[in-house]
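Here's the structure we're looking at; comments come further down.
The complex appears here without one of its protein chains, the remainder shown in place.
A and B are the chain letters, set down in written order, and residue numbers restart from 1 in every chain.
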Amino acid sequence: MITLTSDFGLKDPYVAEMKGVILSINSKTMIVDITHDIEKFDIRTGAFILASVAPYFPKGTVHIVVVDPGVGTNRRPILVESKQGFFVGPDNGVLMLAAQKLGSEHIFELNNPKFMLPKISSTFHGRDVFAPAATYLDVGVKPSEFGPEINNAINPEFVKVEKTNGSFIGEVLYIDGFGNIITNISQNEFAETKAVKVKLPNISVTLSLKKTYAEAKSQEPIALFGSHGFLEIALDQDNAAEKFHVTAGDKIQVTPV
Amino acid sequence: MITLTSDFGLKDPYVAEMKGVILSINSKTMIVDITHDIEKFDIRTGAFILASVAPYFPKGTVHIVVVDPGVGTNRRPILVESKQGFFVGPDNGVLMLAAQKLGSEHIFELNNPKFMLPKISSTFHGRDVFAPAATYLDVGVKPSEFGPEINNAINPEFVKVEKTNGSFIGEVLYIDGFGNIITNISQNEFAETKAVKVKLPNISVTLSLKKTYAEAKSQEPIALFGSHGFLEIALDQDNAAEKFHVTAGDKIQVTPV
Partner (left out) sequence: MITLTSDFGLKDPYVAEMKGVILSINSKTMIVDITHDIEKFDIRTGAFILASVAPYFPKGTVHIVVVDPGVGTNRRPILVESKQGFFVGPDNGVLMLAAQKLGSEHIFELNNPKFMLPKISSTFHGRDVFAPAATYLDVGVKPSEFGPEINNAINPEFVKVEKTNGSFIGEVLYIDGFGNIITNISQNEFAETKAVKVKLPNISVTLSLKKTYAEAKSQEPIALFGSHGFLEIALDQDNAAEKFHVTAGDKIQVTPV
């Protein structure tokens, strides 16, 4: 099983060409689209999507993520072997939030031409490098056959949460389609907490920590750990991100009270 | 075979998480996306899509529909057993237009934790309740094993057509991507009709009842029974809904003349 995540959109033929390459190598491959609507070159969102989705797929699934502004330069194509499955994509950080969350075991550079298309376009590694690599991985080729193991993959800022004086300083990872503000702060530290003080660029407020959106009174902002295990700020049936002028990448400070 | 319909969009990871859950229970499941572009919380459109699509799928197909503003409240998750297949989703009416069109036989509440994920988030029953229930149903678990049969499922307004003095009073169900105005008035009563008088909020007009869009003269509005068997108002190669300021939910009165 191979999943596909990209910033290609579905209007252009790029995603379909990747599927054609996969199915030409192994016509029995099950391909699952995750999303292709990531904003162009938005590596953080690509990383968030992969980290959210990978835990729900069967062990051994191969996940391709192509958000790749550096294609054609000397950025490396890589393969991450995690406890849960494989991640294939560019070495620009897009695979590393999932690698951290799920436990990365080994990272390999993809440089074996045996597992690429015969002719590599310099503009479309998704089709010419990542799709064939993922397919050969899916049919059982060992990770170490694709190239040398590396230990200096690029590690992005947005996976880090700083802990000082009982506060957590993290980052807004993502605004979902309902306007919920999803941060990179995870559930582990908040077992007994009933409320949190939240500082965002345009708001500083104390919120109850609820279990469901529906527990909120109308128009009252709440905090909750959403379905991905990350802290969210939400407004029941309304758009929290618009209301508080928050965008992905904003710093956030959270203090249990 | 399982189909998926929702208001999640394809930008967020929600749909992919549902697919991961399904494929983790049975990696051989064939999953077909219907649409995930329903407007947030638009139950009527979800109902229309399901009613349009279900007749074309093989008998026994399991259709999941998640348009679920009440998730986390006490609205029930349900399963409709129809003559054509199974419908899984919230008890808010979204399954009932299809249930009426295709013949509902039994409705069950989904309350058996055996067929849910071990940990139920209160914000995402699509992944934690509906996806596993649908997969177990697809592999042969009997509907009655999921919970008690119920006979008080919520029945929405938009399935009803009133007949008085030779007129039919119904509702605009849906505006399709071509701007065609699709009503909930069905073909059965109009066998011999050549023209209809149509009353909408912003127009009252007599239209010929055509067989094809192309029979219309340029810019002339027509009525026809579209590919779903419902009465449509259309403008050949133009947008009827914009021209007549019609939106889904508008009342419509149709009189054969």
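A few notes on this one:
The rule is short, and it goes like this: a residue touches a chain if its C-beta (ideal position, glycine included) is under 8 Å from a C-beta of that chain, and two chains touch if they have at least 3 such contacts.
Please read all numbers here as calculations on a predicted model, not as lab measurements.
For chain B, the residues touching the absent chain in the complete assembly are 1, 3, 30, 32-38, 48-49, 52-53, 55-58, 176-178, 211-215, 224, 226-228, 237. Listed here are the chain A residues that touch the chain not shown: 8-14, 16-17, 19-21, 23-24, 27, 31, 40-41, 69-73, 121-124, 127-128.
Operating definition for what follows: only the chains that are shown with their structure count from here on.
For the pair chain A and chain B, the distance between mean C-alpha positions equals 32 Å.
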